[in-house]
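Got a structure here, written out as structure tokens. Questions coming.
And now, chain A:
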Amino acid sequence: MGMLSLGALHYWLVACLLLIGLHSMLAQRNLLKKLMAMNIMQVAVIVFFIALAAKTGGTVPIDTPSIKQVDAYINPLPHALMLTAIVVGVSTTGVALALLIRLYRRYGTLEEPEVLAQLMESA
Partner candidate 1 sequence: MKTPFGSLLLDAACRLMVPFILLFALYVVAHGHDSPGGGFQGGTILAATMILMRMVHGQEHLWGLHRLSALRLACAGIALYAGIGLLSVLWQGQYLDYGVLPLPVSTARAHALGILGIEIGVVMAVAGVFVLMFDALTAWGEDD
Partner candidate 2 sequence: MVMTHRPLLAILLPLCAAGLILCTGRRPNLRDTWTFLAAGGQCALVLSLVPAVVAGQVVDTAYVELLPGLALQLRADPFGLLFALLASGLWCLTSLYAVGYMRAGQYPRQTGYFACVAVALSATLGVAFAANLLTFFVFYELLTLATYPLVVHRRDAEALAAGRKYLAYTLGAGQCLLLALVWLQHLVPGATFQPGGVLAGKAAPGVLVALCLLGFLGVGVKAALMPLHGWLPAAMVAPTPVSALLHAVAVVKAGTFGCIRLLHYVFGLDVLQALGADMVLASVAGATILLASVRALGESHLKRRLAYSTVSHLAYIVLGAVLGSPAALAGAMFHMVAHGCMKITLFFCAGAIDIQIHRLDIATFAGLGRQMPITFGALTLGALGLAGTPLCVGFISKWQLGLGALQAGHAVFLGILVLSGLLNLAYFLPILLTAFFGPGGSGAPSREARALMWMPLALTAVLSVVLGIAPNAGPGLYHLAWQAVGQIMPGTAPMLLGGAP
């Protein structure tokens, strides 16, 4: 039962982060907080991939001449993938912030109920 033992702590961390992100994205009323929750969810995935790459006793995958054998380094591929995921996260947050600023400038608030109320009035 690897999952329950403390050794799989990081998988628990991923699950918690994911759930926190999902829950508060749905439960929060402020749009900006929803956005932050989205970022938490993205971080959860990044931690998941990095946890995959870990090897016990592996060192940072930087080419040091003294270490020759491969399994001394941890698996660099997930790290590269997560670089892209971080960039994607940043650009999504960028677009979302641009949307929120237009909303804020138009409605003066970021609370979803108020925004929707003003929306219904103008409809």
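In the analysis below, contacts are C-beta pairs under 8 Å (C-beta built on N, C-alpha and C of every residue); 3 or more make two chains touch, one makes a residue touch a chain; residues count from 1.
Regarding candidate selection, all candidates are chains of the complex that A comes from, given by their letters.
This structure is a prediction, so every number in the text was calculated from the model and none was measured.
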For chain A in this complex, which listed candidate touches it: 1 or 2?
-> 1
Residue positions on chain A within touch of candidate 1 in the complex are 60, 62-63, 83, 86-87, 91, 94, 97-98, 101-102, 105
